[in-house]
Each structure stands twice: as structure tokens, then as C-alpha cells.
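A single protein chain has been removed from this complex, and every other one stays in its place.
The letters A and B name the chains in turn, as written, and every chain counts its residues from 1.
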Amino acid sequence: MDLNVLKSYIPLYNEALLLTVKIGFIGILTAFAIGLSGAWAIYFKIPVVKKVLTIYIELFRNTPLLVQLFFIYFALPKLGLKISAELCGILGLGLIGGAYMIETFRSGLESIDKVQSESALSLGMTEGQVFFDIILPQAFSVSMPGIMANVIFLLKETSVFSTISLMDLMFTAKDLIGMYAKTIECLFLLVVYYLIMLLPVSILGSIIERRVRYAEFGD
Amino acid sequence: MSELVKVKHLHKEFGNNVVLKDINLSVKKGEVVVIIGPSGCGKSTFLRCLNGLEEIQGGVVTVDGLPVEPDKKDISNIRQKIGMVFQSYDLFPHKTVLENTILAPIKVQKRIKDDAIREALELLDKVGLADKKDYYPRQLSGGQKQRVAIVRALLMHPDVLLFDEVTAALDPEMVHEVLQTMLELAKSGSTMIIVTHEMAFAKAVADRIVFFDKGEIVEETRDVKEFFEEPKTERAKRFLKTFAYE
Partner (left out) sequence: MQSLGIDVLFKGTNMIRLLKGLWVSVEISLISVAISIVLGLIVGVLMTAKNRIIRLFFRVYLEIVRIMPQMVLLFIVYFGTTRVFGMNISAELSAIIVFVFWGTAEMGDLVRGSIKSIPRIQYDSAYALGMDKFQVHFFIIFPQTIRRLIPLSINLVTRMVKTTSLVMMIGIVEVLKVAQQIIEANRKASPNAAFGIFAVVFLLYFLVCWPISRFAVKLEKRWA
């Protein structure tokens, strides 16, 4: 391995990492928002919305992100909806992530014992107070391991962004291999940079999982 | 004495399954009514109808003269007049003992936090749990949890307290401490409606016994002692026999 080559590639990888993290972050936030509001709508069985959400969840959970991105990026412009590659990445990640997050939050909400909301209601709390003060905080901590797994899954999925010519880590590696054929250096940096991005999240995830499983509230 | 809770011709069904038929009952201020009956007789459902946790298909329930209707906007106001303690799992696991008790007084009744805390600590002290105020529910025993649940209900200053088999999920040695707390409440003049399987406790605490079977009131009497020794109806006799070993 040529150290000088590594050194000269690092700035390019830094830039790519930044872009990946940026799009990943905004995409995951979007997924989070979709997940919370979608789970809320399903939990309260809002008539038409529930049906629509179910179709959306099935569609996006049963197709690859790559195909979704191609559809958004190459097909939708034919209908006059042209969006930038970056926005497409965010949208794609947000939509697929949203479908997974809804399921995670929904099962969290449903895992909370009915007596919880009944005893809160019997104290005179309104439906809204019950949801936000009693059910949601509990559901959230139950969902935490699932949420972290989704976050890692989504960050990994960003690796397909290169196909819509976003200059992410994958794109940079592929590009450099194609131009200078320093395959080993490029792949080495690719692995290192994905580790930099994902290892902390993964470690955080297992810490949270352990806390939720063994401690719950009150240690 | 005024009538606090009034139930007239209450009818309740789940689908085609009638669980309560034509229930009539009124409870006066300061009265302790104990409801007993075999499992599935509708006694718990009846209790839940009293604070609007169940929709009813016929009849009226009033508390303090106000009708209890689950879908009405003011149901929250009526529920504040009715404290309820459940079988188990009703403390909020993400809040400490103190937070559990003061949550509704602050959020619902908009009381000043310091006042709510002061009163909560007083009541916790009375049930011997003041030192546990910063514990989370999972760090408490079943009996302690139920006493906290009682304090939480009391802090709302309800007109009437409902107890739905509050000791059914407890280990035998925990049952006593909870029932003791309830007995003291009864002595202090609280209005209580209690569903229980603890016959000795029922005998000790009740001003009136109501015996439910198959969704209806079969026997109702103020002569508590006589009910347990010489019930009038065949069904009550048969039910009481299930608690004896020969």
C-alpha cells in the first residue's frame, strides 16, 4: 500500500464522507418525522390515512432503495417532477426509512399496556396528554433498539447514492479506481471511512439496547 | 345524605354479547360499596362504565349529578371526580413515585407544583412510602406500587374512589398492606366502590354488598354480616361456597 497515495486521497474521501453524512442525517430525520406521524395515524386508526399508509409501507419495504431512487430520479422527471440528485437521495432515504420507522414506532406504541392509558384517562387527562406524556415516552424507549437498527441500516443504504451520481464515499472510491487503478488503497480507505461513520453509531446502539433491556427506567 | 353516584337501567354489550343488563344502583356520600361475584360476571366492566372507560348502550350513569358520557368533551372533568385504582401495571414506569402522583394535579388541575408536592409527600408518608418518593415503579414491590396508585388517585381529591381487584395480582403477603390502607380510607369517610375477591376484607370494609352474576345484580344488602352467613339467593350461596374447603 502506498502511503503517499492514501494521503493524497484523504481530502477527497473527507468531502465524500461529509456529503454522505449530510444526506444521511437529513434523510434519517425525514424518516423519523414520517415514522412518528405515520405511527400516530395508524395507532389512532385514522380512517383513510391508515389505508394509504399501509400501501405505502408495503410498497417501500418490499422494493430495493436502488430501484426507488431510479424511479424518483429518472422516471418522475418524465412527469415534470425534476429534482436534484441530493434531494432525490434525501427523499429516497426518507421514504424507505419512513416505512421502516412507522413499523418500529407502531409496534412500540402497541406494546404499551392498555391499563396505562386507562389509568391516565381516569386521572382526568385528555387524549392528547395521555399520548404525549404517558404513551409516547414509553413507546419511544421500547422502540429505541429498533430505531438504532434502522439508523444503521439507512446509513448503510446511502452506499447506493453513487448510482444517481451523488459524490458519496462509494462514488469517490469507484471514480478513483477507474482513474488511477490504485484499487487496494481506494478500497482500504472506503472501509476505513465507513467504519468511521458507522462504528460509533453501532456502539451507541448496543449501549442503548443494553440499557433498555436491563435497566429500563431508574438506574 | 346525598346520592353521589347514580346508575339507572345501565345496559352494556360487546357485539352481541350482553355483559350488563338493567343495572340500577346508587351510592351515597361516605358509603363503601363492595361488589363481588364470579369472574366474568361483569363487575369490572361495571366499574369501568362509571368513569367512562367503556361505552354504554343504554341507561344513564351520573356522578355528582353530571352524566358520564365517554365521547363528551367534559368527560375529563367528570373523571377528575372519580379516582380509580387498577389491578396492576397502572403506575407510569417512566416517572418516579413522586412524579406519578403529582402529574395529573399539575397537568390537569393546574395546581401549583410546590403545593402538589407537599400534599403528595404527606399522603405518601401516611402510607409509609415517603422515603420511596424518588424510586421508579419497577424498584417497588407490588404492594408498594398499589399504595402509590392509591395516593395518586387521592391527590386529585376525588369524590369517589373505584378499586378494580387491586390485590388480585399481588403475592399473598402484600395483600394485607394494601387492604389496610383501603380500610383506613374507608374509616376516614371516603366514598368507595370496590371490586374484590377478598371475602374477609369485603366483610370488614363494606357498608353494603352488591352481588353480581351473569351481568345482573342478584342480591344487594346493607346487612353485610347476614349476607356472608345466610345469603338470600341460591346463586350467592353457591358462589360463597367456592371459597370454602370441606
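Convention: a residue touches a chain if its C-beta (ideal position, glycine included) is under 8 Å from a C-beta of that chain, and two chains touch if they have at least 3 such contacts.
Quantities reported herein were computed from a predicted structural model and do not represent experimental measurements.
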item: Chains on display which the left-out chain touches in the complete complex; value: A
item: Touch with the omitted chain, as defined above, among A:30, A:68, A:104 or A:119; value: A:68
item: Residue among A:18, A:52 or A:199 touching the omitted chain; value: A:199
item: Missing-chain contacts mapped onto chain A; value: 58-59, 61-64, 66-68, 70-71, 74-79, 152, 156-160, 162-163, 170, 173-174, 177, 183-184, 187, 190-191, 194-195, 198-199, 202
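Here is the rule we use: only the chains that are shown with their structure count from here on.
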item: Computed distance of Cα centres, chain B from chain A, in Å; value: 46
item: Chain B residues within the chain A interface of the complex; value: 48, 51, 53, 76-77, 79-80, 82-84, 86-96, 103-104, 107-109, 135-139, 149, 152-153, 156, 162
item: Chain B-facing residues of chain A, complex; value: 113, 115-116, 118-126, 129, 133-134, 137-138, 141, 216-218
